[in-house]
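What you see is the complex with one protein chain gone and the rest in place.
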Amino acid sequence: MNLTVVKNATCTFCGCVCDDIELHANSERIVEAKAACILGKSWFLNHTAERAYPSALIDGREAELDDAIAVAAEYLDKAHLPLVYGLSNVTCEAQREAVSLAERLGGVVDSHTSL
Amino acid sequence: MRNRADLVIYWGGNPAECHPRHFTKYALMPKGKHLPRGRKDRTMVLVDIRETKSVKAADIFLQIRPGRDFEVLTILRAIVKGQYVNPAMVAETGLTIEQLRDLVDRMKRARFGVMFFGMGLSMTRGKHMNSSAILTLAAELNAYTKFVAMPMRGHGNVTGADVIMRWTTGYPFGISFDRGYPRFNPGEFSTVDLLVRGDTDAALILGADPGATMPQPAIDHLARIPTIVLDPKVTHTSRLARVHITTAVTGISAPGTGYRMDEVPLPLRPALKSPYPTDEEVVRRIHELVRVKPDWLVHQPRTTQQVF
Amino acid sequence: MLRITGGRVYDPANGVDGQIRDVCIADGRIAAAVGDGARTLDASGMVIFPGGVDVHTHVAGGAINFARAMTPEDHRRTVAFIRTQTQRSGLGGMAPTTFATGYLYAGMGWTTLNEAAVPILSAKHTHEELRDVPIVDKSCCVLMANNEIVLDLLENGELERAKQVVAWQIWASKAYGVKAVNPGGVAAWKWGKDAKQLSETVEGYRKLTPGTIITGLAQIIDELGLPHPLHLHCNNLGAPGNYTTTLESMKSLEGHRAHLAHLQYHAYGGDDWNTMRSETEAIADYFNAHSNLTADAGAVLFGNTVTITADGPWQHLLYKLTGRKWGNLDVENETGCGIVPYTYRPSNIVNAVQWASGLELLLMIKDPWRVSLSTDHPNGACFWRYPEILQLLMSADFRRDCMAKMSEEAKRRIRLPELDREYSLFEIAIITSAGPARALGLSNKGHLGIGADADIAVYNQDQDISRMFSHPRYVIKHGEIVIEEGEIRATPLGRSYVIKPQYESTIEEYLRPLFEDCYTMQFENYPVELERVEHAELRNCIPAE
Partner (left out) sequence: MLQLTLKQNPPVPLEAELISPDTLARMSLDEIRALPLQLGKHRRRLDEFFDISGAPGLELKLIGDLSRVKWLGRGMSQGRIEIVGNAGMHLGARMKGGEIEVHGNTGDWLGAEMSQGTIRVRGDAGGQVGAAYRGSVSGMKNGTIIIDGTAGLEIGMRMRRGLIVVGKRVKDFAGLQMKGGTILLRAGSEIRAGAWMVRGTIISLAPLPLLPTFATSCSHNPLFLRLLARQLADWDIALPALDDQGTYDCYSGDSSVPGKGELLIWRPRNGSTVQ
């Protein structure tokens, strides 16, 4: 089977964000992460493209994505002071959306920095 | 710093294990334009409370007693300025006045000094004042030579969050929008404080697993209120949440941008295709649903004098 | 479609000086006529200006973003913009948030701005921020005069290759022009040194001097045919006696085009802070006689601000002088950027000289087309205080009132008391819009001729000049009414102007190892993707033969 090779890939495991990693992947998992350190290797090799988890859970039961999004929106909209927290292991694009959502919600947005 | 830093100080961090390539790729080993012999042209000082694997890489290891970072940094500030320090009390830090004087000498003699500080400094007793102490020391050293200090961020893209919040809201973290504009007050709007006091009534958690790391009262409150988790895995927090949504993995199956700890943005190049949506997409879809609900801000003016 | 009737039109580029005439707008541009169905704005008793253009400001990028985090107390003081269904929230003040920056610029009738200092590694970040500056159109200048790769080439006299490198870096950073900050001085600051004299060898080099850097870059930019000339922040900023350095810099630019940034900060005489005085006359005399140069004022207003600059040495000096908080940002980067909150006071003689010098330059430079209004935001004052400067320029009496508060000693150090010139509205339209647009080479901006971008500010005709320019009745951006009666009506995204100069693709192979070594990032990961630049619009270069 052919491997996809991604050059100059970036590792977001630690704050160094090394961008010189070469990834070799089949359709399901990364089989090699050249130049990555020991932490980076385990980060890259431990994730797969398989469906290891249900799309969504509502109250612990498997649920459809659309339903989970609708329930989430309902809870957040109803709250007086919702909190949007985390933002570490996500992309900047997701972070921008999260700040924008917090503003819409009239809530609090916060990251690991405050710890 | 790769090209110039001849004095590299790590404070309260263990790069050998937590940032393995920091030594080799960025700060310590590389041969720089002005440091042709690489590691040999640099002096590395490690300040920590215990002997970690990073000690092997250090020229000088200063082991200080737990919880004395602020005192040591404050003493250094005084020594830099040639001010009085009580020698008897210096001993309580675990170091001698000679060791500290030697460090200050090296700092002043350096052509370009850099201090990286880790969570061993910023998360221990004194917290933000410890960070403030090391940043102030670096600023004051610029009266003698070029000196900078920089936090060693722990997790992936926490720097990105910081940077984005700053340009969109003016503040780096802990921001409340409840009055329709950004307000900032660490201790009031910071997550642990909010949760421990029970001051929030819903939570959306993404890119973090507070259920595994926060103090128990904070976790208890997350379990009490409707909590929504976006994560590639079912995490500790997912288990106590009302809603969990599985998302693609940042940089592995989700494309986008990530910030390096020195605030340089880098493209993320995913190697896998995820069966799950990205965090970005899920947050946007939640936003779209909220947007069409009645707005809580309809009767407000467009600008306002701030409450705080 | 829109028709504005009954207003006095000031369109200096087309020689219109306050005549009452209709302005018609169709498809975002000025049109000869519009149909009867067009909305009509009655502008009787009002004046119509082309939208303001800021040739030199700092509104996005690592430095201003650091300043934001350093000034929470200032954010709390300001009036807040509240989120609406269509508008993001924001905070104004000394270092406004990105959204507020767009609202505040548009809110006084400015519709285009040039972010003047983008460190090469910050380019991607800067564009990300600029995407969140709504309403206004944007361009930016990338820093090059302390770029190690360029400096090494200039040191070795490899001008042709340096040109290729500069061209590649402009395109990779999606910049519009090239900025030189304290040429060689910032490189020296990495050793805690500075480069004060044009003929002095830069620390760390064998023969390279600030002078060679300036001439080399100016020549490269002319040869590449960039629409905006070399944007030069001269050496020795802010230091007493620095006017000689500035004169030398101007002389080294003969035969080339150049734009001198915040000239006020480079026009001081005296030997130290105790004897510092204004030498604007010497600067203005030379400048008046050399039409290859344009400049912006970098005027100072009394009050609070935060000073940020890529000029690290100056910032550290300021920190030592003031003892206020200080942040010094430094990445693998040719900027030792410093940030210091600062208050300019009329009682302080140095500040008084700075205040007067900016105004003197604006009054003594005879050709308004070659000098633009700027405060080097946020360094001299915040951009949203421009109307106060316009009032000072238009009223000699008002200037005298302001000077009454200054000490006699301060007045002996300046020329302002002797200057009676008062700007006309026509001249104001030049220094705020037509002139800077021309300096930037933006042919579709700064005028109301047919086909120009319909960026228009409509002000009440008012004796109170500051009030007049602070509160436009209408602001139109690309044909859309964005401000009406002091309210934000729409927050469209602006466009970004980007240049693609020609370079040979072989330069990439030369650059790759140097770049990766200098910046600890992969060469392929550096360039800013064009699609990440909001509404990018490519502008042409006209290379010299």
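Observations on the structure shown:
We just call them A, B and C in the order they show up, numbering each chain from 1.
Throughout what follows, a residue touches a chain if its C-beta (ideal position, glycine included) is under 8 Å from a C-beta of that chain, and two chains touch if they have at least 3 such contacts.
Since this is a predicted model, take the numbers as computed values, not measurements.
Partners of the chain left out, restricted to shown chains and counted across the full complex, are A, B, C. Considering the whole complex, the residue from B:R21, B:R77 or B:H155 that touches the absent chain is B:R77.
Residue-wise, the contact with the chain that is not shown comes from B:G126, picked out of B:G113, B:G126, B:P182 or B:P210. Note that of B:F116, B:W167 or B:F184, the residue touching the chain absent from this view is B:F184. Along chain C, the points of touch with the absent chain fall at residues 70-74, 76. Mapped onto chain B, the footprint of the missing chain covers residues 70-71, 74-75, 77-78, 81, 83-86, 89-90, 92-93, 125-126, 129, 177-180, 184-188, 199-201, 296-297, 299, 307-308.
Listed for chain A, the residues touching the missing chain in the whole complex are 79-81, 105-107.
By definition in this document, only the chains that are shown with their structure count from here on.
Taken as a graph of touching chains, this assembly is complete, with every chain in contact with every other. Counting C-beta pairs in contact, the pair that comes out ahead of the other among A-C and A-B is A-B.
Centre-to-centre, using mean CA coordinates, chain B is 33 Å away from chain C.
The geometric centre of chain A is 39 Å away from that of chain C, both derived from CA atoms. Shown for chain B are the residues that touch two or more other chains, namely 25-26, 162, 168-169, 172, 177, 179-180, 182, 257, 259-260, 265-267, 297.
Among the residues of chain A, those in touch with two or more other chains are 7-8, 10, 19-20, 92, 100, 103-104. Against chain C, in their complex, chain B makes its touches with residues 1-4, 25-26, 30, 33-34, 111-112, 135, 138-139, 142-146, 148, 162-163, 166-172, 177, 179-184, 257, 259-260, 262-267, 295, 297, 300-306, 308. Within the complex, the chain C residues that touch chain A are 83, 88-89, 128, 521-522, 524-525. The part of chain A that touches chain B in the complex is made up of residues 4, 6-20, 23-25, 27-30, 37-40, 43-44, 47-60, 65, 68-73, 75-115.
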